[in-house]
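With one protein chain withheld, the remaining protein chains of the complex are depicted in position.
Letters are used for the chains, namely A and B, taken in the order the chains are written, and counting of residues starts over at 1 for each.
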Amino acid sequence: MIAGIGFGALVITLLVSLYGIGAAVFGARNNDRRWVESGRLAMLLTFPLITISALSLIYMLVTGRFEYEFVSSVTSRSMPVYLRITSLWGGQAGSLVFWSWLLSAFASAVTLRKWDRDQEFLPWVIVVSLATLAFFVSLNVFFENPFRSFWRLPSGDITIAMTRPQLASLFVPRDGRGLNPLLRHPGMIIHPPMLYLGFVSFVIPYAFAIAALITGRTDDRWIRVTRRWSLVAWLFLSLGLILGGRWAYDVLGWGGYWGWDPVEIAAFMPWLTGTAFLHSVMIQEKRGILKRWNMVLIILTYSLVIFGTFLTRSGVLSSVHAFAQSAIGPLFFAFIGLTLIASLALLFNRWDELKSEGVMSSLLSREALFLLNNLLFMGILVVCFWGVIFPLISELVTGQKITVGPPFYERATAPLFAGLLFLMGIAPLAAWRYSTFKTLGRAVWKPFVVSLIAPLIAFISGIRGPAPLLGFWLAAFVACVTLYEFWRGAVARHNRSGESFPIALWHLAGRNRRRYGGYIIHLGVVLMAIGIIGIEIFQTETQGTLAQGGQISLEEYTLTYKSLAVFETEDGRNVARAAISVDKNGNYVGDLHPRRDYYVESQQPMTIPGVRSTWEDDLYVILVDWQPLSSQSATFKVYKNPLVNWLWLGGFIFILGTLVAAWPKRDPQEALLHSGRRVYSPTQA
Amino acid sequence: MKFTKRIHTHYLITITIVLFSSAVIWLGTAYAQDDSPRIPSDDEVNAIAKKMYCPVCENTPLDVCPTQACTEWRGLISEKLSLGWSEDQIIDFFLEQYGDRVLAMPPARGLNWLMYIIPPLVFIAGAIILFKAFSTWKKPLPVTPIQDTKNVKITVSDPSTEGDPSTEGDPSDEYTQRLEEKLRKM
Partner (left out) sequence: MSSQPQEAPPQDAQAPSRPRWGWILVWAALLGLLTLLFFGLQRTQQGPVEIGNKAPDFDLTTFDGQVIRLAELKGKVVVLNFWASWCKPCEREAADLEAAWLHYQPSGDVVFLGVDWTDTEKKAEQYLTKFGITYPNGPDLGTRISQAYRTTGVPETYIIDRDGILAYVKFSPFLSIDEIKSAIDPLVEY
């Protein structure tokens, strides 16, 4: 019954979407507002419909209806309620429903805004959003239906179907297989939704871009309208990536946060083009140039989102992240092909009309540096894309499987990232339109000199490698320039309005949210860079088997194996928990409890590290569980990760900065009244 | 005669003892060298395992892979280390036994050259396109006449945005919007 409702809602959503596409196209072609309005209503209707479907699925999950194949594959009796809800995105079919639900929510939200100035965009935004929605819903309807149940045939075999096959009876398993233990961690619970939010919300700027191409409104209106959307999409994508890294560090037990796994890269690539896009649109808004490039960037971003989804779900790549192989691959392929071909054809069509309206006057102007920033981002993208695609090519051509691992990516992208850091330091000091070595030099020399303190301190404390010294200098340089910008602005405001320094800062940021939010993001990046340099270059590790009372040392730390407790938990885990006491430079600093959780029903082990975190470093201890564990002897792997907590702090500030940049402004009229600035009044025109 | 016989016997005994002792010492040291198979520490094994990937599970480094097979491979590394093999020898052995997949980066031969050449080539191509675009755009300080009334930018001076000739503050945007609308209706 409930499955019928859920599935029915999906089918109706598909039909309504197809209708909406037709209505909007018809309305646009014949200039008939009513049909477009009908399409808009269809768009709005999809949201409650999909909500019904999603809620039915959640209901099935929470009440443990194991006769449904999807429920059986991701939940089990021993799972608590909150985990059953989150298991919605623990499997392919459910996560597709979740994706469609988010897409419908965002697209509906967009159609609810005021469209007075952008009537021509509306039908095409509806078309693109509904086309994407229809695609994902049809994946559920035709291929990955979560509402199918188990049936026992007269022959005794079990089959899976939506409706009862002839003579079959419903088969209800006693228990489900349960969610993959790796997915039960809090970080893993919100990481997929954040990523999906990021992916899905990029559809909106893409839809507007396509609308602009179709209608010929090739000015920057589409950018201005979607400015906040793009920022929000980018916020969620960044948050998803950062959370993913944190989860990997906390739970996967290999002492790292980013493995350059193909599926990680698939999520990273749209972030790269998205960041390039965010910077590049500022140029178009200020100078009226790069219209074509911005189109290319948003098309790329959206295509990479779909492409990344395709890679993860089609089985073309296998990795720890990927969903099991399924039949949706070919359909995805068709959708990607269609999207790319259609977008490029539209762009080709409007190429001439996307001429620039201004000129680039100086190689050191801010526009030029932003373009350089784009070039570097594209460089990183090419490295990532090629690294993901090449094994595929190699296997097809030579039949030999190869691995493209972290060393390739790290070596290729490190100089590019360093270049980006450097630009982060210079670009804020370069003026729009015109800058020379002299003007730039005058602005730069003070922060440059101050920032040299950082590598100096590093050198004195024993660091000799050129890479970390350069890295620390770049981080300090960017920090100095950015803080200098804040200081300059606040001082100017203070001088003019007499506000106290902190208030001046507050109003400063509030007034130019995009700019100062961006600076805060840059500061976040600086801290992340410091953390990354620490853990990547200076990580040390050791491994050893200890008897009870035995000791193992890593640098200034000495660890003593005190005891091992083995017990069962209520939620079906067999836990082996070690107690280790830690001494630093001979002084006791605390106990750590690394553990190995073995999930009995899914027969999967998970190693949870015991971590001591300080600003200086993390002492990270894992029970090596593939060696026999007992209180007589246990094998431990110990990592010392210097500066890694700056990475998480930096991530936090990064998100904070994005919130500042994206924060909606007050009503413009009110802003006018409060501004106290000289403004050309319309009546004077 | 009795005297020389005794000297001869002494000589013989001494020489025999010397020879025998040297033989024992020489053989002893030789055996002593062979007799202590070094058990490599976990760290030594991991240092090499870290550079390789599990041939069975994709994209998992050999030092963290938890499967039975990987445990045996680490055992193999340990064994080869104790036999005195160098890191390169061990990695080559794994390469021969298990294929290219075992390495963290594809070995640079045949088709794999493309792996290393394409990204820098594309980057350079991008840089060239960029600089070409610059040179066609680049102009002396522009005296750009207003070509298009659609994009009139109203600049307001605001000390808090010093160094930034144009701002994106709301009031100007609002005005631009109204202007655009009026112009379009014309």
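One rule holds in what follows: a contact is a pair of C-beta atoms (placed from the backbone, for glycine too) under 8 Å apart; a residue touches a chain by one contact, two chains touch by 3 or more.
Remember, predicted model here, so these are calculated numbers, not experimental data.
Asks: With the missing chain put back, one of A:Pro80, A:Gly216, A:Gly337 or A:Gly590 would touch it. Which one?
Replies: Spelled out, the listed residue whose C-beta touches the missing chain is A:Gly337.
Asks: Tell me which of A:Gly399, A:Pro466, A:Gly498 or A:Gly586 is the one touching the absent chain.
Replies: That would be A:Gly399, which touches the missing chain.
Asks: Using the touch definition from the top, which of B:Leu76, B:Ile91 or B:Ala127 touches the missing chain?
Replies: B:Leu76
Asks: From the list A:Arg113, A:Lys355, A:Arg411 or A:Arg442, pick the residue that touches the absent chain.
Replies: A:Lys355
Asks: Determine and list the chain A residues touching the chain excluded from the picture.
Replies: Touch with the absent chain occurs at residues 310, 314-316, 325, 329-330, 333, 336-337, 340-341, 344, 348, 351-352, 355-359, 389, 392-393, 395-396, 399-401.
Asks: If the hidden chain were put back, which residues of chain B would touch it?
Replies: Listed in rising order, the touching residues are 55-56, 67-69, 72-73, 75-76, 79, 95-101, 132-133, 136-137, 139, 143-145, 147.
Just so we're on the same page, only the chains that are shown with their structure count from here on.
Asks: Let me have the rounded angstrom distance from the C-alpha centre of chain A over to the C-alpha centre of chain B, please.
Replies: 25
Asks: Mind listing the chain B positions that touch chain A in their complex?
Replies: Of all residues in chain B, those touching chain A are 41-43, 46, 53, 58-61, 64, 66-68, 70-71, 99-106, 110-112, 114-115, 118-119, 122-123, 126-127, 130, 133-134, 137-142, 144, 147-148, 150-151, 153-154, 156-175, 177-179, 181.
Asks: Which residues, counting only chain A, touch chain B once they are in their complex?
Replies: Its residues touching chain B are 117, 219, 224, 253-254, 259, 261-262, 285-286, 288-289, 318-320, 356-363, 368, 371-372, 375, 378-379, 382-383, 386-387, 390, 393-394, 397-398, 400-408, 412, 429, 431-434, 443, 488-489, 492-493, 495-496, 507-508, 511-512, 514-515, 541-545, 605, 625-627, 635, 665, 668, 671-672, 675, 677-680, 682, 685.
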